[in-house]
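I have a structure I would like to understand better, so I am pasting it below and will then ask my questions one at a time.
Heads up, one of the protein chains got dropped from this complex, but the rest are sitting where they should.
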Amino acid sequence: MLVFDALLAGALIWLAWQATHTPGLFRSVISFIVFGLLMALAWVRLEAPDIALAEAAIGAGATGALLLSALGRLAVTHEAGTPWQERPDLYFWIPAGAALLGLLTLAAWALPTPGLGDDVRRVLPDSGVANPVTAVLLNIRAFDTLLEIGVLLLATIAIWSLGRMPMPSAPAVRSPALTALGRVLFPMFVLVSAYLLWRGSHAPGGAFPAGAVVGAGGILSILAGAQPWLTGGVRGPWRILLSLGFATMLAVAWGVMALGQPFFAYPPGLAGLIVLVLELAAGLSIAMSLVALYLAGQPPDHWGPEAARR
Amino acid sequence: MIQPESLVVLLVGLPLLGAILTFVYPRAATAVTAACAAGMLGAASGVAYAVMVGGGWSQDLGGWAPPLGIGWQVDGLSASLLLLTAIVGSAGAAHRAVEGLDQPFFWPLWLFLWGALNALFLGADLFNLYVALEVLALAAVALIAMAGGGALPAAWRYLLASLLGSTVYLMGVALLYGRYGALDLGLIAGALEPDLPSALGAGLICLGLLLKAAVFPLHFWLPSAHGRAPTVVSAALSALVVAAAWYLLVRLWFGPFAGLQGPGPDWLFGLIGTGAMLWGGLLALVQRRLKMLIAYSTVSQLGFGLLVIPLAVGAGAESAWRGAVVLVLAHGLAKAGLFLAAGSIARAHGHDRLDALGGMGAGVVLPWLALVLAGASLIGLPPSGGFLGKWWMLQGALAAGGWVWVAAILLGTLLTAVYVFRMLSVVIRPAAPVPPAGGGGLPGALPAFVLALLALGLGLAAPVLEHLLSGDAMTGGPA
Amino acid sequence: MSLANAIGLLCVLLGMPFFFLGTLGLLRFPDAYTRLHALAKTDNVGLGLVCLGLAILSGSLAIGLKLFLIWVLMLIASATGAGLIGRTALARGMKPWGL
Amino acid sequence: MIYLVLAGVLFVIGLHGLFVARHLLRKILSLNVLSAAVFLFLVALARQAEPLDSVPHAIVLTGIVVSVSTTAVALALLVRLSRPRGNNAAPAGKESR
Partner (left out) sequence: MTEFLSILVLLLLANIVVGLARVLRGPSAADRMLAAEMFSTSAVVILLLLAFILDAPALLDVALVLALLAALAVVTFVGRAWSELEIRDGDGTGGDREP
């Protein structure tokens, strides 16, 4: 397997270089998407299936779609500048980079990596779930997750505050196969996502990949020509749904205080249920947020023909 | 009697709740924000009072003790900054509400910014601080971009600098976690040894924070972002967001990284601080726009705050430490006042070019008054907070025999005085006719005036401040 | 080694050449249309054989079903993708090789 | 160990790319490579711990979501920047009710 690791590492480095340094924006974006794909393999090799799942759903799927559609919306895709080979600042960068790399490697060499594996294992029975990663995410370090869901909501608000969504300059290709794809696949997305959510309590899975899968399904349906149901105005439930995960987490964090518990401390016995509720709400909001992020701006109040033509 | 622990929960929960409400029901935004501001002022005062009475404390979130769980810590430093945030946040909100600009999504973003700041001032967990930093950065970027047009490139630069800073910070966190298996500040402080991984980790964390704090020579993104953002946003960014990065730097340096202190880093930080003070001051001197002048002054004033690192060791440490904190507080109040006043003036005149502004006259009396008072605090005229801070810092420096830093502080003060006088020289010009539709009159400038008064009066609160900050001096954590 | 295992392994093994040939086609074929063709073989047959082989190896119905689902999904993706790319390329006036 | 070194190399590549890249989209890619390097470093550390450490996994999951969000905001801003006088230059106007 050492050969596998070395090969993977080599490919990742090459792809990262392609993504950041070689001319041709499209080539870079594709390189980055493949980079995400191979990162999923790296996570597997590092025994982190949860992250592999998230990377497959978010990294390879959603980020790829975000990048590609942004690339399509850019007015200018040509690049200026001298080829990097001719840049004089390389005389600074090569030694500096080598020094940084050397320091990092030396430091990594010296790390004893104590880790908290034992501690997590010890408290796992109290956390209400059997998957340690889910336990850490939604119970032990739930405040991190609260802020993280907050970041998703905040990103949506930030993007909406930039203005109306920029319409793609050309409509998506009309193809009967594509429409069919949207119709056939969307139930599949929901199904797989429900399965991941259910698995999350005892095996890799949970709200994040599940939400990301549904979100990706939503993006795919939009691309397949489905009328996006997400509207921008305050009418309709969308703002509530977008903030549902965040609001639920906040409500739980405070709600337990009514039961005499400290902030965010789940009452014993209820932990499993609370985690499940949080996962459902968070998953829903993650899915909605990904679609909203993909639209890259505030959607129109009504998706009429005039909105599509604009 | 309300537990101070629940007040702390309120400080983080309330703005986040408000952010949701103002997003879902924009109609009620002003009312919700007002309620949040009132609640936060009360909670922050309560927390500060609790610290004064009983000293600082730390609390675990979710009943999980570190190293597994996330902790919060409250001490004089964090309490005073929480209070500053509540004051500046409320004043900014009031200014905005009076201004009557109806931009969609301003309020949720503002409240997110506020909540992230509070979470930062409370956090005692390296990774949790990272997430809070990201929330802060995203909210700030969106708020800057609200000015549209020329603010977009500024927002972009800010976003990139901020993301780079937090990623570098996270790399440092990863190293420290690999070394000590803990993310909690207190646990790392207890275990720290000066070896390569710790030094590299701490170095990366400091580098990331220096970038976020726009410390010279990493300040390239700050002036345009602060100068072009909407007025209230400039105020919050200059008074609070930069202070948050400074706070984190100081908190970490005197807390977990205390084992790495030595003459080398001390001199490095001191020189950076001096450089920021002089360079920022010189550039502020040559600016042509009022808001840009104030923005560059932030770079310069931050240099004073950074001098705490070489000064707060050895003899006179406690005095220098107190002085630096008070200086940052006074700067926050004064700078927010300056920006709000400048915003009112710019609105009245329709521009903020220094050479074309008219003097104090009908319609712009209050803003100019606020500008004068806040400027006095910035220079450090007694009895302002700026005076008290510099006084304490100089005392500390003299006690330690740090003549270089004494000279640096005096030189920096001189520069500050020069650029503040350049700004204020406009006052004595003949009053220019203000277009009647300008609307920058009394109500909009009232928050600026209050802030300036507070900055000026802060020096009178010396005994209170001394008491508040004495419990946790230098330990970086609850005693 | 049981017979079922041998058959499963054989299927996996048989699937492999399609991947290598697919890459070969990707590299050596002259234009996007012909490369599309090479790719389709990999997705349909190669993946199908591997999934079949692994399903036999696992001997579990649940895993077999999951593998089948994966294969079907990849089929749909590859068919639509190929159709879309081909159609759009033609519509944009990209000339097929040899015409 | 090989992954720790890989993380270091990716970190340097991302850092360099961020500074020298001309096109802004490429800066976003560089930032993503940079954060991927940090995540890789964390998980590689978790792999070396005994027993396997779940905390970095959770941290990285959080980090991935945060990085997607920031990437999305950066991309939206970038699209606005590249079309200065498009149909949506300045975010103004009344809140839609």
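Chains: A, B, C and D, in written order; residue numbering restarts at 1 for each.
Simple rule for what comes next: contacts are C-beta pairs under 8 Å (C-beta built on N, C-alpha and C of every residue); 3 or more make two chains touch, one makes a residue touch a chain.
Everything quoted here is computed from the prediction, not taken from an experiment.
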item	value
Full-complex contact with the absent chain, from A:Leu220, A:Leu244, A:Ile274 or A:Ala292	A:Leu220
Residue among A:Leu38, A:Met249, A:Ala271 or A:Ile286 touching the omitted chain	A:Leu38
Touching residues on chain C - with respect to the absent chain	1, 5, 9, 12-13, 15-16, 19-20, 22-23, 26-27, 32, 35-36, 39, 42-43, 46-47, 50-51, 54, 57-58, 63, 66-67, 69-70, 73-74, 76-78, 80-81, 84-85, 88-89, 92-94
Chain A residues that touch the omitted chain in the full complex	1, 3-4, 7-8, 10-11, 14-15, 18, 23-27, 29-31, 33-34, 37-38, 40-41, 44, 49, 52-53, 56-57, 60-61, 64-65, 68-69, 71-81, 168-170, 172-173, 178, 181, 185, 188-189, 192, 195-196, 199, 203-205, 209, 213, 216-217, 219-220, 223-224
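Assume only the chains that are shown with their structure count from here on.
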item	value
Distance between chain centroids, defined by C-alpha means - chain B, chain D (Å)	26
Between chain B and chain A, distance of the C-alpha-averaged centres to the nearest whole Å	31
Length of the line joining the C-alpha centres of chain A and chain D, rounded to whole Å	11
Where chain D touches two or more other chains at once, by residue number	11, 18, 41, 45, 49, 55, 59, 62, 66, 69-70, 73, 77-78, 80, 89-91, 95-97
Touching two or more other chains - residue numbers and ranges from chain B	26-27, 68, 103-105, 127, 131, 134, 138, 141-142, 145-146, 175, 178, 181
Contact set on chain C toward chain A in their complex	73, 76, 79-80, 83-84, 87-88, 91
Residue ranges of chain D in contact with chain B within the complex	11, 18, 24, 27, 31, 34-35, 37-38, 41-42, 45, 49, 55-56, 59, 62-63, 66, 69-70, 73-74, 77-78, 80-81, 89-97
Contact footprint of chain C on chain A as seen in their complex	173, 175, 177-178, 181, 184-185, 188
